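All protein chains but one are shown in place.
Going by the order they are written in, the chains are A, B, C and D; count residues from 1 in each one.
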Amino acid sequence: EGPTIKIGLAASLTGDFAPYSEAEGARCMADQLNKAAGPDDPKIEILIEDSRSDAQLSVSLGQKFLDEKAQVIAGVPFPDALIPMSQMAASYGATVYSAPNTQVEMHEVGLDNFIAGAVPDPMNAAATAVAVAAAGGKATVILTSEDGASWSAKTPEWFGEALEKTGGKVVGKLAYSFGTTDWSPQIAEIKAFADKPDTVYVCGPVPDVGILVRQLRSNGFDGIVAGCDGFDDPSLEETVGNPAYLDKVMFATHGVMGDGGQIDQFIAACKAAGYKVNGIFDALGADMVQVVYDAAKASGSDDPVKLREAIRASDGSKTVMSDNLSFKEKLAYPVKTIPVIGFKDGKRVVIADDVPVFVPYLK
Amino acid sequence: MLVVENLVVRYGPITAVRGVSIEVGAGETVALLGPNGAGKTSIVSAVIGLVPSTGRVSFDGRDVSNLSPEERVRAAMTVVPEGRRVFANLTVAENLRLGGFVRRRERDQDGERDRYLAMFPVLRERLDQLAGTLSGGEQQMLAIARAMMSKPRLLILDEPSLGLAPRIVARIFEHIVELKKSGITIVLVEQNMMQALAVADRAYVLSTGTIRHAGPAAELRADPRLADLAIGGH
Amino acid sequence: MLSVEQVSKRFGGVQALQDVTLVCRPGEIVGLIGPNGAGKSSLVNVVTGLIAPDGGQVRLGDRELAGRGPEFAAQSGVARTFQNLRLFKQLSVRQNVEVALTSGHRHRPDRVAGLTVDALLAQQGLSDLAEAPAGVLSYGHQRRLEIARALALGPEVMLLDEPAAGMNDQETEALALTIREIRDERSLGIIVIDHDLGFIMGLCDRITVMDMGRVVADGTPEAIRNDPVVIEIYLGTVH
Amino acid sequence: MDYAIQQIVNALAFGSEYALLALGLALVFSIMGLVNFAHGEIIAVAGYSVFFAVALGLQSVLGAVTIAIVMGIVTALVFERVAFRPVRYAPTTTGLLTAFGVSIVVQNMLTLFVSPKARAVPVLGPLNQTFFIGPYAVSSLQLLELAVTIVAIVALVLFLNRSLLGLAIRAAARDFSTVRLMGVKANRVIATGFALSGFLAGVVSVFILARRGSVEPDFGSAPVIKAFVACVLGGFGSLAGAAVGGMVLGFLDVAILVALPQKFGGLRDALTYFLVGVVLFWRPQGLLGRTVELGDKEV
Partner (left out) sequence: MAPAQSPAAPMPADRSMPPLLRSILGGLVVAVPVVVIGVLILWLAPPYQVRIAFAGYVNLVIVVGLQIFMGNANIGNFGHSAFVGVGAYFVAILATPLAAKKLSIPNAPFGLSQVVLDPIVAAVVALGIVGVLALLTGFIISRLSGIAASIVTLSLLIISHGVFINYTDLFKGAQAFFGIPVVIGLPTAIAVAVAAIVVARVFRDSQDGVQLRASADDVLAARAFGVDVVKLRFKAWVLSALVCGAAGIMYAYFMGAVIARAFFFQQVFLTLAMLILGGMRTVSGAVVGCAILSIGLEAIRSLESGATIMGVKLPEMLGLSGLSLGAVIVLGMAFRPNGLMGRLELDELAAGWLRRLRRS
């Protein structure tokens, strides 16, 4: 008999973070693995409850999963939920594995039992900066917002830092709030800068950033518009409207979609099997399940601490998004290539897929 | 013209009107008398449909029990409500315009209005003042004039003389007599008993929600027990 | 003693008060009559601080009240009833009285010594209704509650704006009796506004007549009853 | 200078949208003293209707505009009938909570039956064309919004102040039962008022859609709180006040965005609301609200 591993997800099935939920992908992957597993292989059991994107509720649900002896739990992918959950899980030996988490705070607190499935924001910013510089971007305006914590406030700064490393510079910084649907004041300001920018960088959600692209273009800005994984939403193109506007738009994300590759195949298979999968975040969820499965297989035990040790000791798993997803180096997050997506004739193309050399902020 | 049968009005646990029956013939003027809390206003409100009640109210031979207040008003019943209830946030002129709402398609609104402005000249000076800032008596005059703008066939007046100077009260009672002559049916709720009985044909005396006495006004006026009845002696 | 001197007030195009002068001594009941819109309620509003006069003085003893707001007037000992009934509708009858009584306790403890809610309610015949919310009382009962509430403040001067409106003759008579009782008991000055002449004549020591914002006559009930000006402007020829 | 004028043009557009939203709120408030936070959901339903129509093959701008407006009216009427009529006599807080309830229900239904994510609706894009007048970038949408706002304000003010129905609506706001005593079918009058506010919501929905190009469950609710503030700022219940309040907020928004040092950029909303607080402390009745010296009277 292989061990049974329980993964408890206090998922944001509804509420503000519903678009970023990894739950369906995780469920789909677990079912695929369980079906294929032999008698001595581990079994993955996924427990899902809706956290309504509420941090407090997701901590309580985390407790519930721990009561039910889950070895791995996750909640709203923000520090206010994940930090208390990690502290709580520590006394059970359990691991908090947040597949979509990118925020640096999680890695600063000194939590021993936390694992993020995505690379931290500074790496994302660094990858974008390299691609922007390669496309000729030299002078950038960055747009920041405190609404998405460090993701939207600091990522642009890190982008600026990384761009300066390539010889570019930050010519201006503007603040905005999430939910902005009319960027005309900011655009008027950008146009009024003495130092004309050739790049605008923003790390924010769709549709805000889509509207920004459209308004920039219709106001005559023809430089680069760059961003982060917030751009990675199927509705981006439609929000921008005119395919010509997408030229010189680029963003770094977690994995490549739309090229018929592994992620697309996985999503299509899940959809066909009736899972309500959305996109890249489901792929992150699937990767988490794969990693846990492999570790359980390696350790052969259902002990949570041994499981975590096995995750960190592994040389890498073959997952949906990566041929070799490994936590050996950083322990709390993976090191992997970061695809930067651009557009050609309105279609997504991968313009780079590397591990950035210079990464700001992170030590 | 107006027939009220077995009317009961309840407010939660309180029964304010306990099975009252009243009949008002066409062209008749009937007074409703009784002490505070007797249920007069409750009857009036039930007759026009503003408070839920059981029993039957019919007007002109037609059962109106299930009609909404506005439908009853459209059927030419009108109430001058207790406590004036002028539209405080509208001007005097606007109040009067709304008073004529049911006749909005007719031409001579102004003629009607002038008639009441002549009766209450002070209102003419206040046409553009917000009704809420009028003095108490001025509001009462406005409430009466507003009700009259609809040219009702049945007019129910709940304490019309309240807060009015004697001169104006006299004018209103004169007007009631005039209306009576022109064939309008009137129900008059009054504290001013003698004056009410002087213009009324018949009267009902109520206390604690039931009718204690009913009869021709003249008879009541002479009745020594009246005083007792009207202050609610049991 | 309440003294009003040369008070004037204008609302837009209406001169509501024009150089009004009036006094009310402790133990005195002054009637205030006049046609509708004469400015009687406005005068009460000025005295109780609800409106600031354009000019003139209002003094209670040696305190100037004009323009200092209603709280100050009330705390100095001026109580009133409202012509348009302004009870605390959601509070119980008892609490309506309590509000005034506690405020009185706070500011003039000697004046309210001996007053209790129960006694005041009993005096106005409202004992049975003590726990009912004031908003559901009939019109007449609401008027009485207004009076009980005014008394609970332990006032030096009480202004009653049409206290008898909505009461029948017998009730009015009883009311007159209570008012006189109160005056004798607590020796306060009372100003009564009403359009029921029988009531006013029978009750008041002195009567002031207003018209179009001015005081047009002032004197004993007898004198006022026969004053041709009063008959002309107020009573009308019919009376 | 050019820059300042450009920003003023932008602020006018911001202000118009707030003003239109605020008008819808002020209208309902003046009809039944209801602070209708569900106004945003009327906008959302109108927006989603266009989304569905597009999904079913609709392509014309005119068609989309018609659908948004008709659905705005219908939704407002349904809300009135189902949710607001039962609380018509209730205290303000009750109406407020009912409106919250309606808004929660609608947002959750949109989440449940459509998607929690934004859905693109590009059909109204043609309304939003940027062109240059000299050095100034102006979009057709900005002009349209300004024009519609002005027309709406004038028409509504005339309607409410001059027409008999308008009088009835205003009277019903204060004293529903006495209006009925005038023979006014008060239910219908109130429904008319709601229909008007639904019309305004439909129009706003068109504008937001044209600009955003997508719908989301909180499509309408986000701007409504600002609009509510605009109403109070201008003087609650007064239509002209709502419009002025909206314009002032629009200008405040842009001015603060532009003038605030970037370091404090995130404090934009905080500063806006701080200024609103200051204005209200100074003029509790709002900018256009008048204070009447009342004494013992009430209006």
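Assume contacts are C-beta pairs under 8 Å (C-beta built on N, C-alpha and C of every residue); 3 or more make two chains touch, one makes a residue touch a chain.
Since the structure is predicted, the reported quantities are computational estimates derived from the model, not experimental observations.
Q: Specify the residue from the set C:Asp19, C:Glu71, C:Asp184 or C:Glu232 that touches the hidden chain.
A: C:Glu71
Q: I need the residue numbers on subunit A that touch the omitted chain, in ascending order.
A: Those residues of subunit A that touch the unshown chain are 13-14, 48-50, 52, 54-57, 59-61, 63-64, 66-67, 78-81, 83-84, 87, 103, 105, 108-110, 146-150, 153.
Q: Residues of subunit C in contact with the chain that isn't shown?
A: The missing chain touches subunit C at positions 48-50, 69-71, 73-75, 79-80, 82, 86-91, 95-96, 98-100, 102-104, 106-107, 123-133, 136, 141, 144, 149, 153, 170-171, 174-175, 177-178.
Q: For review purposes, identify every residue of subunit D that touches the missing chain, sorted by number.
A: 35, 82-83, 86-87, 89-98, 100-109, 111-112, 225, 228-229, 232-233, 236, 264, 266-271, 273-274, 276-277, 280-281, 284-286, 294, 296
Keep in mind that, in the parts below, only the chains that are shown with their structure count from here on.
Q: Averaged over CA atoms, how far is the centre of subunit A from the centre of subunit C? Could you give it in whole Å?
A: Roughly 75 Å separates the two chain centres.
Q: If I count partner chains per residue in subunit A, which residues reach a count of at least 2?
A: Where subunit A is concerned, no single residue meets two or more other chains.
Q: Of all residues in subunit C, which are in touch with two or more distinct other chains?
A: In subunit C, the residues touching two or more other chains are 11, 41-42, 83-84, 161.
Q: If we count contacts the way the header does, which residues on subunit C are in touch with subunit D in the complex?
A: Listed in rising order, the residues are 11, 41-42, 44-45, 50-51, 82-84, 86, 161.
Q: Can you tell me which positions in subunit B touch subunit D when the two form their complex?
A: 48, 50, 68-70, 73-74, 78-79, 81, 85, 87-90, 94, 97-99, 101-102, 104, 130-134, 146-147, 150
Q: Which stretch or stretches of subunit D touch subunit B in the complex?
A: Where subunit D meets subunit B, its residues are 164, 167-168, 170-171, 173-175, 177-186, 292, 294, 297-299.
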